[in-house]
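Just below is one structure, and these are the notes that go with it.
Here the complex is missing a single protein chain, while all its other protein chains stay put.
We just call them A and B in the order they show up, numbering each chain from 1.
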Amino acid sequence: MTTILRSTRMKAAAAGLMMATLMIGANRVQAADYEIMAPAAPGGGYDRTSRAVEQVLKQDKLGTATVINVGGAGGAIGLAQFIRNRSGSDNAMIVGGFGMIASFATNKSKVTLADVTPIARLMSEYSVVVVPKDSPIKTLADLVAQLKKNTNGVSWAGGSAGGTDHILAGSIAKAIGVDPKQVNYVAFSGGGDSLAAIIGGQVTVGVGGFSELADQIKAGNLRVLAISSDKRVPGVDIPTLKEQGVDASLSNWRGIAAPPGITPAQRQAYLDLIAKVVASKSWKDILQTNGWNDEYLAGDDFKTYIANETTRITEILTQLGLVK
Amino acid sequence: MDVFDGLMHGFAVALTAGNLLWALVGVTLGTAVGVLPGIGPALTVALLMPLTAKLEPIGAFIMFGGIYYGAMYGSSTTSILLNTPGENSSVVTAIEGNQMAKRGRGAAALATAAIGSFVAGTLATFALALFAPSVVTLALKFGPADYFALMVLAFTTVAAVLGTSLLRGLASLFLGIAIGLVGIDMQTGQARMALDIPYLLDGIEVVILAVGLFAVGETLFVVSRQKLLADQIIPIKGQIWMTKDEWRRSWKPWLRGSVIGFPFGALPAGGAEIPTFLSYSLERRLSKNPEEFGKGAIEGVAGPEATNNSAVTGVLVPLLTLGLPTSATAAIMLAAFQQYGLHPGPLLFQSNPDLVWGLIASLYIGNVMLLVLNLPLAGVWVRLLAIPRPYLYAGILVFAGLGVYSLHASVFDLGTLCLFGVLGYVMRCAEIPVSPAILGLILGPMAEQQFRRALAISQGDPTVFLTRPISATILTIALIALVAPPLVEYYRSRRRRCVFDQASS
Partner (left out) sequence: MIGETERDAEPRLSQKKVSATVISVALVAFGLFVAHQGYLIGQDQSSYARVGPQVFPYMVGAGLVIVGVLLSIDALKGTWPVMWAETADEHALSRPAYWRQLSNVGLVALGLVVNAFLIAPLGFVVSSTLMFALTTRAFGSRRIPFDLAVGAMFSGFIFLCFTYALGLPLPSGTIWGAR
């Protein structure tokens, strides 16, 4: 009898503990001041950017925020939901970027970034072109020569078709006078899979985000041929594509936007808020730890930038045969 | 540093009263959140990450370890009790586990899952400490062609779930593969079978199909036969814990599962689903009572559960040694590392031995905590099944809806769930097994992508599958797995007939 009692008491204690820890969690989120939508699953770039903004808002006491992840159709689902439910709202934001523009073009999305109110470009990441460490390809010139000789024979690894990595591969081909459609691009899901294929020497050459590949480059598992920035990145000893005679560049940027249908005063409030975020030390720290470039560009300039990027990206995707 | 010294050092770092508390909090939170449908380990870790932000790195990792294992186990709990798997790698657990629960052995199923997870987690953690660098060198040799061969091997396991009629089993399998075709084709960016519906562009989640076919389909089926199945669910029959016989039947699957899971987890594109299917089919072949499979065989819970825990530990191999995140959860953990300015990868073992060994030790501690917390709770959880049937099934449906909705906060997914629920009901009425469909949905897309990647790299040369040694070896094993059982069966029956003939003559 006593043993039964003891075991029920133990169970009650365990259940109690469970409730108590849930309560700890409960204190974490009270009604938040802002809602930031990450139009992607947890773990990716949009999610990390959203959570970074949330963190800064909290640390610098600018307000509290809830991040909601609505993934799907390269961000189109989240964006459509945002436009539908949050029009005119003064406490909702959505994160978007280069990848979204590309996938909207390929999928002929009905909603685009032109349907929301752009606030600011926040950051960017450059891509790098790499080969396995014991590859016979030593320089970008070697790669270019190979590509010109036998385009199909050079297999490229990167993220999904029509994404950032594919676009860079296509731009390189175009710049050296090779038909982008002939690029033998092998798409992998997620950064880990494609990285493993490159390090393991399964493919000829790989494309990926610089911050994701930096450690492998440092450790000597990969040889880097070029970085996709326009000019040399300070403190990074990697030659750009352009300085090696390949006229291509790519900056994988992400920014933040407010709902459509807001008043100029509301827009200004958003602009002020984000200006405070990017000026804070906690934001600089986050840029540093993530290896992101500070590319703050606000308001109308950002709007023009989005329009130009849309034209440019759509053009490359058309040449890759992904947009008809 | 020597591995043993390293591990001891790790324990020295990790074993403080404060850290043990964090481990306990992590496991508790992880289990609590993981039990909620639709919230798998990845989302759990993402949700709870802010809680760890203020901790010292080692305390944070210990809590992570707890959350990670807790969430994994939590989603097995709902698989077993409610037939609503929260993530792909606990789909197989639902097949036998839920049957056990209905026969009154739910607590035993939960116990074998918990102990199996513990055993596998422990062994895999040691394997991680001992072999991580060498395993990863081997894992990198796997190319798309080799992965395709693995998929072929995994497809042979479908024989274990085909049921009584080959044709109906195949119908289910093809249905699953067809559902897997929905969405954007990764290699070309083309939408397939998406009918211009943006929600379909990313394809259909395995969890939606699994919850629809298993939980919703079954609810509809039970309603259609409620008088017939009047006393089917028994919360507890016999003793509550595992019987001696159940222990005897569990320990080998635990060990085998640990061995199967780890290398798959370590493979960059291996994952935790395929080895659970392999384990299930292996246990069925090796079992002395294969006829119990499908009706609640404990081996079918013990093996896959050990396997999936071992596999998720294996995922840490590429993460820690190369900084390669090969699952969503690993990607979030990588972000957590970076939050502390740490860069997992080839340099981490040298630059931060404290942390690496501390993390490995804390995984171990997380495992122990999981067992301590969940064994007593198993007896509590099964009492859920004592809820009167109308309320139990109504609750299951609410949970199923909640789980599917919270995957993407999408009403469209709820509609899909209704459709799959009705499909599950029709399949049950027509005695078409539902598991092959889920296997098809998991394996089909992976197999196709790897197949086409392999051919793209070889520029269309199909012999690549036979000229690569790894691929050729695995394909041979698959062939044996497919051909051997019927052959053995044939010879056995012939010998039996001979004996019988001699005896009668």
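Just so it is clear, a contact is a pair of C-beta atoms (placed from the backbone, for glycine too) under 8 Å apart; a residue touches a chain by one contact, two chains touch by 3 or more.
The structure displayed is predicted, hence computed values, not measured ones.
The chain that is not drawn here is touched, among residues B:T16, B:S134 or B:S224, by B:S224. Residue in contact with the omitted chain (choice from B:V3, B:L181, B:I240 or B:V368): B:L181. The chain not shown here touches chain A at positions 22-23, 25-26, 28-30, 32, 66, 68, 85-86, 89, 152, 181-182, 184.
Mapped onto chain B, the interface with the missing chain covers residues 33, 36, 39, 47, 165, 167-168, 170-171, 174-175, 177-178, 181, 185, 187-188, 190, 192-193, 216, 219-220, 223-228, 230, 389-391, 393-395, 397-398, 401-402, 405-406, 411, 414-415, 417-418, 421-422, 425-426, 429-431, 444, 448, 451-452, 455-456, 459-460.
In this text, only the chains that are shown with their structure count from here on.
Note: centroid distance chain A to chain B, computed from Cα atoms, is 29 Å.
By the touch criterion stated above, chain B contacts chain A in their complex at residues 24-25, 28-29, 31-32, 42-43, 46, 48, 50-51, 53, 139-144, 184-189, 191, 198-199, 201-202, 268-269, 318, 322-328, 330-332, 335, 338-339, 341, 343-347, 373, 376-377, 379-380, 408-410, 449, 453, 456-457, 459. Against chain B, in their complex, chain A makes its touches with residues 7, 10-11, 14-15, 17-18, 21-22, 24-25, 28, 41-44, 47-48, 55, 68-74, 76-77, 80-81, 106-107, 109-110, 152-153, 155, 160-162, 184, 186-193, 195-197, 199-200, 202-203, 214-216, 218-219, 221, 289-290, 322.
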